[in-house]
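A single structure is presented below for examination.
The complex appears here without one of its protein chains, the remainder shown in place.
To keep things simple, chains are lettered A, B and C as they appear, and every chain counts its residues starting from 1.
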Amino acid sequence: MSIKKAGVLGATGSVGQRFILLLTQHPEFEIHALGASPRSAGKPYSQATAWRQTELLPESVGNIVVQECKPEAFADCDIVFSGLDAKYAGDIEQAFVEAGLAVVSNAKNYRREPTVPLVVPIINPEHIDVVANRVNAAKAKGEKRPGFIICISNCSTAGLVAPLKPLVDAFGPIDALTATTLQAISGAGFSPGVSGMDILDNIVPFISGEEDKLEWETKKILGGVNAEGTEFTPIPDSDMKVSAQCNRVPVIDGHTECISFRFAKRPPPSVEQVKKALAEYECDAKKLGCHSAPKQTIHVLEQQDRPQPRLDRDRDNGYGVSVGRVREDPVLDFKMVVLSHNTIIGAAGAGILIGEILNAKGLI
Amino acid sequence: MSIKKAGVLGATGSVGQRFILLLTQHPEFEIHALGASPRSAGKPYSQATAWRQTELLPESVGNIVVQECKPEAFADCDIVFSGLDAKYAGDIEQAFVEAGLAVVSNAKNYRREPTVPLVVPIINPEHIDVVANRVNAAKAKGEKRPGFIICISNCSTAGLVAPLKPLVDAFGPIDALTATTLQAISGAGFSPGVSGMDILDNIVPFISGEEDKLEWETKKILGGVNAEGTEFTPIPDSDMKVSAQCNRVPVIDGHTECISFRFAKRPPPSVEQVKKALAEYECDAKKLGCHSAPKQTIHVLEQQDRPQPRLDRDRDNGYGVSVGRVREDPVLDFKMVVLSHNTIIGAAGAGILIGEILNAKGLI
Amino acid sequence: MSIKKAGVLGATGSVGQRFILLLTQHPEFEIHALGASPRSAGKPYSQATAWRQTELLPESVGNIVVQECKPEAFADCDIVFSGLDAKYAGDIEQAFVEAGLAVVSNAKNYRREPTVPLVVPIINPEHIDVVANRVNAAKAKGEKRPGFIICISNCSTAGLVAPLKPLVDAFGPIDALTATTLQAISGAGFSPGVSGMDILDNIVPFISGEEDKLEWETKKILGGVNAEGTEFTPIPDSDMKVSAQCNRVPVIDGHTECISFRFAKRPPPSVEQVKKALAEYECDAKKLGCHSAPKQTIHVLEQQDRPQPRLDRDRDNGYGVSVGRVREDPVLDFKMVVLSHNTIIGAAGAGILIGEILNAKGLI
Partner (left out) sequence: MSIKKAGVLGATGSVGQRFILLLTQHPEFEIHALGASPRSAGKPYSQATAWRQTELLPESVGNIVVQECKPEAFADCDIVFSGLDAKYAGDIEQAFVEAGLAVVSNAKNYRREPTVPLVVPIINPEHIDVVANRVNAAKAKGEKRPGFIICISNCSTAGLVAPLKPLVDAFGPIDALTATTLQAISGAGFSPGVSGMDILDNIVPFISGEEDKLEWETKKILGGVNAEGTEFTPIPDSDMKVSAQCNRVPVIDGHTECISFRFAKRPPPSVEQVKKALAEYECDAKKLGCHSAPKQTIHVLEQQDRPQPRLDRDRDNGYGVSVGRVREDPVLDFKMVVLSHNTIIGAAGAGILIGEILNAKGLI
């Protein structure tokens, strides 16, 4: 397999740094271009960014000269990973798509577009087929591959849908779902990010826009596609009631979510059947042989006090999701605790795995 | 009002230290006797305990010689506050009651006894009437006042029922309730307590026995009393479904609870009606003029990111409860965030306020 | 004693909020005017600031309309407390002084001015006499009282000099001193302040400008005044070598400093003599009867694991300093651990106590 040229937009931000960290160690991709604000453009990356990852910045990457986020500078890229702020992502990503580029974005801007796949790569990679259909149609007409965008889901959405999808596959639709999240601070970035004064010996029971994202994105990711294979059809609110309560907690990495849910079908499965369905779920990315795909997609833990973010977030390099305390719920059917690594399967890492899937499917 | 003589059982533990801290500054009580294990008995309190409160131990208290937890040593006490470990509380507290003493206990042992009041003093002080009835019956027969025990609720139960009671009073029964708690570590005491390795950069999604306590105690506290006024009649499970998910978080003091609930009556009230009922609730302890009663029982906060434990836990010296983010819930009727001070209204502080109520009612 | 009118500059920042918090509960001062940036001016204070103190903002203060930081608006103030950022403090405070106002400033701008007192109020209130001399000279000439500025020391300086001054008084000059600080994050304010990502499960071994402040200010505070009583004469570097290493640690309030030092005189005193001198030190502010003066200026702790910030920072409402582990040092003479409350005796609280001293001395 030839090495694919990767670009990174928003390269100096915290998501951009994570993309770069993952790409520097990647067998399929090489960093070809880094884009950031005009203020950073023209500087070597090492000077443009305040690198704050736990691994040192490789010198070869530090020497790359940062560009402005314009498609021309990324024309040779097989794939472009965007860690842009929502403030800028809208216009820039559109320009890149129009220029025929393949964009995988962590920004929220296009997640709700009917034609844009919103993908948690261990859960719904088949949503990428809507793009594949467009690509194939163009190919059939002898046209060159059109540009496209794939959106990475919100970080807390990724953790939530991870155990739900195997259960829906096995036991049919879920019609009611509550999720209370305990979210790590790394999701908010560095500067400003979450202030130390706000999070030491404290909880902040609010994350702007987060509950709405969790409630909405879940229905698109668990939803379907229209008959033509061109548009996504999220589950209607009337068929699936989702209620989220989101909290920021003093944890560096790893979102913990206490969820409970009810199946539409009566009687519901047993606790053992639920655990079995979770443990046996094997994600398509693994079947495709993707480098970053988790060996075990869902780890079902039996210890009563697990999963815990510090101990379990790095399972399968952060691509595996841990579930514990699966038990019956007096109000809905089941409750459980889900832990996912917010910057890996919930952000940059998901983007890289989506890139691997695109590569495996010949879309880049 | 004459000063009442107070005893403290389990005086060297963390709940005992809190009782002592609150009593040393109290206008109605004076510390008369301190009880602890045989290992501590005979030593001055300052040597028997590893004092770890944020205020210094008053010398006068440090000089008190610790006794074994036997009724004889507490015979002169008007009231005995028990911070005993559940392992010892059962036998010791029974002996004290049989010896005619008035015991206010933080232990879980007698909470589910049908004749024992389980009291959150800002919420259901009227449950003390079951004891008052027994006292009055004895008085009527010319007998001396019988010993009795009043149980303080579990810490997370206190925060949960605080906003529920005013709402049930105003809008009728709640038939479904979910609570996900983010509990401070002070509730687990010092040694062993929660290990630093377990709670730094981490969440523990399990507290032994806690979910069951939250689910069960809520139904007794919001429940009624039989016609004879002698026994408590908790709400049956079939009438009120309660589901709890309890987490330990890196916070020193203050339990945060994300709750959602549904009223039995249709249609439910509006968000504004709910907030008004909470804000206007005035606890009986305040009406009785109790020293520690909160000026404002429930603080309804309008800022979208409140309550927060570090900023709001000390409201009304920890006797006031804060509620924020009151909003409609897609699954049940409403959701909100509740914050209560776990060692004040959720433990030792509640005991002191119960003592004040007993005093105001002439029961000690 | 008549109530003095107080103004606060930089009222919306974290130091300004602390000034306000302390003034709202103060028997000698009342808040008369609040100043902030033009962006905030014209708004009620409650709207201009994001109040983040642990006590609620009193409604009466929330309703005060914020002004721009111009002397006219503060003309009626008997005293003006400045929590201004160093970026703005230089010009604004000068204008206030020129307008004849009495300014107590937390900014660093004028600390090194030879004619400006740099005061830790429990340590060197006699430095205020340099201002008193100017005031008296003007009075003698029949002129009105001139404006003046008193600077509050850097927060870590306050904790450092607190135990040194009594020792120098008792045993003569210190000629070598090392201090490694473990500083709380509240000193850096809220926004940006210290990022949660920087301080959770972490230490930052650098605080911009801090080591230089600690090393320089110590020599001015422990230094003298020229013969005319008009200018300060810091201890020369050759007479006192000071070396600081400053760290930011995950603590909300309370600076811990591990210090060691050598007396110029041989032989040095004994450990017991050192402890006695510290314990017996009584600050002038207490002798003057100042409201906020600590009952005990230096608390000498005998427990081997104290002082600790969470347990000891609030001693004497944060105006008392705690010293522990006084012992001989193999390299210099003695080593010890010092704890001081950085936002009380190290910042806003010091300003208030300076105000009380000014009031007691009839300078405002």
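We take it that a residue touches a chain if its C-beta (ideal position, glycine included) is under 8 Å from a C-beta of that chain, and two chains touch if they have at least 3 such contacts.
Values in this document were obtained by computation on a predicted structure and should not be read as measured data.
Chemist: Which one, B:G16, B:P71, B:P205 or B:P250, makes contact with the chain that was left out?
Modeler: Answering carefully, the residue with contact to the hidden chain is B:P250.
Chemist: One chain is left out of this view; which of C:T24, C:T180, C:Q296 or C:N317 touches it in the full complex?
Modeler: The one listed residue touching the chain not shown is C:T180.
Chemist: Out of C:A140, C:A227 or C:V331, which residue would touch the omitted chain in the full complex?
Modeler: C:V331
Chemist: Spell out the interface residues on chain C facing the chain that's missing from view.
Modeler: 176-178, 180, 182, 198, 200-206, 215, 237, 241-243, 245, 247, 249-252, 256, 258, 260, 304-311, 324-325, 329-332, 335, 337
Chemist: Spell out, residue by residue, where the missing chain touches chain A.
Modeler: 52-56, 200-201, 252, 310-311, 314-315
Chemist: To test your reading of the contact rule: which positions on chain B touch the chain that is missing from view?
Modeler: Those residues of chain B that touch the unshown chain are 52, 185-186, 188-201, 250-252.
We adopt the following convention: only the chains that are shown with their structure count from here on.
Chemist: In whole angstrom, how far does the Cα centroid of chain A sit from the Cα centroid of chain C?
Modeler: Once rounded, the distance between the two centres reads 49 Å.
Chemist: Provide the C-alpha centroid distance between chain B and chain C, rounded to the nearest whole angstrom.
Modeler: Measuring from centre to centre gives 41 Å for this pair.
Chemist: How many Å are there between the centre of chain A and the centre of chain B, using C-alpha atoms for each centre?
Modeler: Result: the chain centres lie 43 Å from each other.
Chemist: Which residues does chain C have that touch at least 2 chains other than itself?
Modeler: Only 52, 200-201, 252 qualify.
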